[in-house]
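Here is the structure we will look at, set down as structure tokens.
Left out: one protein chain. Kept in place: all the others.
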Amino acid sequence: MLRARRFWPLALVAAVALFLAACEGGEEQPATGTPRAQQPTGAPITIGMMYDGTGATQLIGVAYKAGFEDYINLINSKGGIDGHPINVIFCEHGYNADRGVECYENQKRGGAIGTVTYGTPITAAVIGRCNQDQIVCTFPGYGSAAAANGERFPYGFPIAASYWSQAGAAVRFVLDEWQREGKSGKPKIAYLFYDNPAGNEPREVLRTIAQREGLQLEEVAVPAPGTEMSSQVTRITQSIRPDWVITHLFGSSPSVSIKALKEAGFPLNRVVALVWGSGDADVEAAGGWAFAEGYYGLQFTAIGTDLPVLREITEMYRSQGKQPPDLMTKNNVYYMRGVANAAVMVEGIRNALRQKGYPITGADLKAGIEAIRGEVAGVVNLNLSARDHEGGGSVRIYQVRGGRWQLARDWFQGYRDVIESFVYR
Amino acid sequence: MDFFLSLLVKGLTLGCIYALVALGFVLIYKATSVINFAVGEMMMLAGFLITAFVGLYGLPLAAAIGLSLLLMVLFGFVLERGVLRPMIGRPVIGMIMATLGLGIFLRGFAPVMWGVDKKNLDLMLPAQPLRLESIVVPPVDLAGVGITLFLLACFAYFFQRTRSGIAVRAVADDQQAAMAMGIRVSTVFALSWALAGITAVAGGVVWGNKIGVDQYLSLLGLRVFPVVILGGLDSIAGTIIGGLVVGASENIFGGYFDKYVGGGLKDFVPYVLMLLVLMVRPYGLFGREVIERV
Partner (left out) sequence: MINRECGIFRTTYQADMSLYGVPLARITVAAFALFFALVFPFVVDHKHLVWANFAGISIVAAIGLNLLTGYTGQISIGHAAFMATGGYTAAIMTTRADVPFWVGLIAGGVFASAYGLIVGLPSVRVKGFYLAIATLAAQFITEWIINHVEWIGGGFQASIIVPPASLGPVRFDTELEKYYLVLALVVLAVVAGLNIARSRLGRAFVAIRDRDVAAEIIGVDIFRYKLLSFMISSFFAGVAGALYVYYVGTATIEAFQISRSIEILAMIIIGGLGSILGSIFGAVFVVVLPLALEDILEFFRGVLPVTDIDTFVSQLKLMVFGGLIMLFLMVEPEGLNRLWRNVKDYFRVWPFSY
């Protein structure tokens, strides 16, 4: 077994080389003038990336992974980081905690100094190990919000915006809209959430904020798999009659919620979804862009098909004589999250190399990521520190308008003090 | 009162389309005593087939549904012939496990063939939901109720009036006796799998339109258990009654009491109800009682 395993990478490299060679022979030389890809010269730096390609969130996972992979390839095609190429060990876990542990151990063995623990259950299962092994585990926009406390979870990074920050920002947005429209009193908010640990997480924060602001808050749970919510929506439209609905749903349920709310006559421009309910696929599956006109979605990355980083990735594909994957446009939101996650990793490695120099360990990468300030690759906005592993929890709000997501509100935070009182309690 | 009526009407329509899924399950159990764990996955396959015919090959919807019906019937036959027939006469648990294997296979097969993204199954129904006072019913739900009732009528006729239908019932009653009477049990098995294929298409159409076609369709398979248990595992009429009871009760309990317990009643009220029914009637409301004599 051992011998065979040593042989495999070699065979793999040979096979890939053959494959590439075959391609190279077949296609024409790139036209003069296009920049030739630079070859990285240094020793590689290994990181891991887990994702879901067969489980409950495969729709998100596949686009996420594509974005992550493309960004890393882009960096490598530009000569790596200070000449060091990045080597990613991908691992598909099917949204299964056991497989996540298996992935983690595999990546640890492969020398990964950091990884992406895609999925809340997987994050819960490996976060203890991350701290113990000193491997940086990033989980942007999911996982546990409490891990933002860098002192309690030195190697856990809920970068961008945890569920707590998302909930805070959503309420902030609702209240600001309420004021902007010049309405008096306080809005009544219904919180429609997926009844799993991830969906339950923001409830405490929401209740605290509601109490402080004197809002009326009603919680409406959707049990898994969330494919059906007629009683919940009936309750919202006919019993609770809220002014705004904040939804926190996953997988198939966001599209079901959009459809059901619209059919019940609830105005979609009074609905704001947390980050996993604001994908392109959610809108399309609900009945298309025209149908979902007005729907608000939180994003912790910049989205859109005309971002500079996407132009670079497209350029990279073109120079290889290939077309960029259609996920880039078709599932742009989740693709961008992969890009953002990769960009944070790359930025962290770059900082670590600057601070310490090759070779870097998980501890160096941790310090490198903690040194990130401001926009990264033009897609995320972070202010990380050794204490704050989330980076401020800034989000943007986009609205479905005229057949695409349009920016409704640029980077902002909501109820930072409340969220911090939870993180550092 | 409006609220209650809304919940009730929605629950009942929902129950009808749960029954659609349950029907495929009961058909198999009745004839072959196999618990078909792949009932959700078969529905998913049917949904994917229809969207693929419409989306990739540009067929009109009716043709796509017709072709999918044909393919799913064929699928039923092939499954029976290829996988399940070697197990006839052996412990039935092997066949049950094989359906689990089939489910896993299909969950890998569908994305390989058609990708992971969610596909819309547009039935070209009117976009505006029907409104009666405050009760809102989406057209697809009504269509679902119609399809369920139509299929039930068809199956009722089939089982009561046709030779093959009576043969299925005979096999369900006693395999050996049926064999002795000259009924080909293997044909009956194949027939019931083919019928399950038809209900899978019906379920795929309705649910595919409701929630979109992707792997989430397969998860609906789990929702049928309280329905079939309430109605009785081997009763066709039981599926509709079970469906109605489950749909109405989960909606009403969910609507009124969710706020007291923090939500999620919808998920387990059907099961609690089911347990209560089982305590009183261990074979469901309409299931055939096995009388044991010593």
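For reference, chains read A and B in written order, and residue numbers begin at 1 within each chain.
Following the convention adopted for this analysis, contacts are C-beta pairs under 8 Å (C-beta built on N, C-alpha and C of every residue); 3 or more make two chains touch, one makes a residue touch a chain.
It should be emphasised that the depicted structure is a prediction, and the values quoted were computed from it without experimental measurement.
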{"item": "Hidden partner chain, touching residue among B:I93, B:L132 or B:A177", "value": "B:I93"}
{"item": "Omitted-chain contact residue, chosen from A:I86, A:A112, A:A146 or A:V233", "value": "A:A146"}
{"item": "Those residues of chain B which, in the complete complex, touch the missing chain", "value": "35, 37, 83, 86-87, 90-91, 93-98, 100-109, 111-112, 116, 222, 225-226, 229, 233, 261-264, 267-268, 271-272, 274-275, 278-279, 282-284, 287, 290, 292, 294"}
{"item": "Positions on chain A where the hidden chain makes contact", "value": "1-2, 5, 8, 11-12, 14-16, 18-19, 51, 53-54, 61-62, 65-66, 90-92, 94, 96-98, 101-102, 105-106, 109, 120-121, 124-129, 132, 144, 146, 195-198, 200-201, 325"}
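Basically, only the chains that are shown with their structure count from here on.
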{"item": "Interfacial residue positions of chain B with respect to chain A in the complex", "value": "2-3, 6-7, 10-11, 14, 107-108, 111, 116-118, 120, 127, 129, 134, 136, 138, 207, 210-212, 214-216, 219-220, 250-252, 254-255, 258-259, 262-264, 266-267"}
{"item": "Interfacial residue positions of chain A with respect to chain B in the complex", "value": "53-54, 56, 58-59, 62, 193, 195, 218-225, 227-228, 230-232, 234-235, 238-239, 251-252, 255-256, 259, 263-265, 281, 284-285, 287-288, 291, 330-331"}
